[in-house]
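The structure appears below as structure tokens.
For this view, one protein chain was removed and the others were kept in their places.
Think of it as A and B in the order they're written, each chain with its own count starting at 1.
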Amino acid sequence: MGGWTGKLLRVNLTTGTHAIEDIPVAWMREYIGGRGLAARYLYEEMDPTADPLGPENKLIFATGPLTGTPVPCGARYMVVTKGALTNAITTSNSGGHWGPELKFAGYDLLILEGQAPRPSYLFIYDDRVEIRDAAQYWGKGVFETEDGLREELGIPALRVSCIGPAGENLVKFACIMNDKHRAAGRSGVGTVMGSKNLKAIAVRGTGGVDIAEPEAFMKAVWEMRAEMQDNPGRKSFTELGTAATIDLTNAFGGLPTRNFQQGQFEHAEALNGNAVKDTRMVSNKACFACTIACGRVCRLGEHSEKYMVNVHPRNWKTAGEGPEYEAAWALGADTGVGDLDAVLKANWLCNDLGMDPISMGSTLASAMELYQTGVIGDDDVETPLTFGSAEALVRMCEATAYREGFGTELAEGAKRMGEKFNRPEVFMGSKGQEFPAYDPRGFQGMGVAYATCNRGGCHLRAWTPGPESSTMDPHTPAGKSEWVVPEQNRTTSHDNTGVCLFVAGAGGPMEKIAPCVSAATGHPYSMDEVLKIGERTWNIERLWNLRAGLTKADDSLPKRLLKEPHTDGPSKGVTVNLEFMLPIYYEARGWDPEGVPSPEKLTELGLASL
Amino acid sequence: MSKVLNIVPDRCTGCMQCELACSWVQTGTFAPSKSVIRVNVFDEEASYAPYTCLQCDEAWCMSACPVNAIAIDEATGAKVVIEASCIGCHLCTIACPFGTVFTTPKSDTATKCNLCGGDPACATACPTDAIEYVEADRAGGWFEPWTERVNSNYVEAATGAN
Partner (left out) sequence: MAQHHVIIGGGPAATNALETIRIFDTEAKITLVSDEPAHSRMALPYWLAGNIPPEQTHTGDAAHFQKLGVETRFGVRVTGIEAAGNRVTLNDGRSLAYDNLLIATGSSPLAPPIAGTDLPGVQPMWSLAHTQQLLDATSGLEKPRVVLVGAGFIGFIVLNAMFKRGWDLTVVERESQILPRMLDNESAGFVGNWMTSKGVAVHTGTTVQSITAADDGSKRVHLENGDQIAADIVIIATGIKANLDLVAGAGIDADAGILVNDQMQSSVPNIYAAGDVAQGPVLFSDQRAVHAIQPTAVDHGRVAGANMAGEEIHYPGSLLMNVVDVCGLQTVSYGAWNDATAEATTISNPTNSIYRKLLWHDDRLVGAIFTGQADDLGMLTDIGMVKGILQTQTKLAAWKQFLQENPFDIRRAYIGAGVAQKLVETTLLGSATRDRKYHFRGAQAKATMGASHAQFVGTKSQP
């Protein structure tokens, strides 16, 4: 057997005990690994109605069989848990080097249970596992924590995932950061980690990943690499990063602006891929095994001292990594800020403080709308929350992480904040999670993709702007659900492999990855089986959510998207016709009209016993 | 003139494909901790570069060996460890001023870059041509510009100078 290590590490933070367990071979085959395998465990072991911030919630870190191999972008790990932001199952994905290191230490999965009695961190050095005191890191930023752990443990090659002050302070959209700039970003997985009093997981692994059929495996890898080398999507990611997408979405009136009040941003060109590359980027940077290198290592411009807050002297001009597309949008267009340095600074703060820039930007945009409409006034906030205010952007990132002043409200996310101020309509998201950077009025299919995503508003399960900007009419609801369902299955099985989703748009679709999985594990996966595994995973997540108390009513969109069209631009006059798309979606899924998987479907997927 | 590994730091993205390749060739498993090419990741200076034995002229490792277990592969000019001769004394490791010769307890013999006998897997694996296997008098010509970049970026950041 290869690809998988076949082992999981289970750590109970309450009792301080740990165990190394064998993973059932049948489960590895049925789910490939990663997201699916972790969902299977979560389904088996946890009461979905439990408090996400209580000790009953489990926090699972899952690699895939290709994590830690030379398959392009085989860097990923998934964090699977009950999301603090969403109260639904979440599956938050990150690259960098930490996931491979966990694999090299000998584990496909790490399951964390309980709650540490005091601030602690977990140290894993192959089969040596220790829960150690983290008092000296509590309150510290991500960068300082990582450097400190490396020095304390004396292992230069140590890899660290950790939370920042935002996770400690239970900001609802706190991330788990790894390798300083990489994030398992969404749904408040860092909040869950914070609730467990766990500051960091420091890993050193000296083992390796075996391969069942090396020759076939390497042939599949080289073929995938060759394909990607010449692929225009790959070239664009390498040259311009993900922020190149700004031009596309803005052109279609699908770049949400000022909390989705507009669909185009007048300063889009100040934030796009070319702007970053030409004016701020020092180098591009890859995650482990990545042949794309979409990461941007950036520096701030000369005039940006005014945004210098909370900065380590050594990093005084380094903005760190980013912004990638989502952060550039959330911290930029959505808040109306067209100052690239402010966006870079805010992004740097989100990384160091450990917060999801999408939810941060979107929640701030919601607050800016409250301020714009007079719901909150200057007495409520320490700095005017005017759309376009760079100062407000940078300041409120800090205030949110530390829950200072109005930051306390922002720290709850836009849904809870909107409800508190009796204006729930300012929340632009679903299942409690703020949307990313695509306005479904510009790309109709995103509407059904957002509404049905198991972890709430998310663009990574079915990215419709691709086909909708090329082969489909972006404004008609027809045909969208039929495209979204198989695409969700496809991306889900992709997530299970441990390979970055971006390769799919860069010449490395599942058709190229499946042969790598087969050769690595020695289990032959046909494309049919791969897609079935994606569907199986999607359905088990759905079952989990239904047991957690979610219903059809949660497969919804904000009123603004359903009723309020843009008044100008390419998407002028369009609203999202979810009413049309959702029944078709349910039917395509083999679910009943209430969105419940039918017994036949469950039997077909081998889930009848659940 | 023989071939050397030439490194082009500006092309490196820090992806570790070279470490994966090297460890696979040595151990038949993907275990970067066993790689003898090590990627330097200098985030603050935004500079990345793989680093391995230059097959340097002085060959400190070869001189330090008490039992002549490091010698020159005439096909490539590489200084290679003769495993059957190596006693595992670690002297080559502490004598190499580049930090590119290793002795680990598990193997108990020295290990270092041997240029894969003239077909270095790291160069094959590199997706950005940051590692080239090319004709040259001597390896290491890339150090000066790389040093310049790392040094100026650091000094600038440390002192606040522009």
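The working rule: a residue touches a chain if its C-beta (ideal position, glycine included) is under 8 Å from a C-beta of that chain, and two chains touch if they have at least 3 such contacts.
What you see is a predicted model; the values in this text were computed from it and never measured.
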Contact set of the excluded chain (shown chains only): A, B
Residue of B:L5, B:L54 or B:I131 touching the missing chain in the full complex: B:L54
Residues from chain B at the interface with the omitted partner, ascending: 21, 24-28, 33-36, 38, 40, 42, 45, 51, 54, 56-59, 62-64, 66-69, 71-76, 78, 80, 82, 84-85, 87-91, 93-106, 108, 114-119, 121, 124-125, 138-140, 143-144, 146-147, 150-151, 154-155, 158-159
Chain A, residues in touch with the chain not shown (by the definition above): 147, 150-157, 204, 206, 214-215, 218-219, 222-223, 226
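To be clear about the criterion, only the chains that are shown with their structure count from here on.
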Sites on chain A touched by chain B in the complex: 68-70, 72, 97, 100, 104, 157, 180-181, 205-211, 214, 225, 229, 282-291, 293, 295, 297, 299, 302, 313-318
Contacting residues of chain B [partner chain A, same complex]: 10, 13-17, 20-21, 23-24, 27-34, 43-44, 46-48, 125, 127-128, 156-158, 160, 162
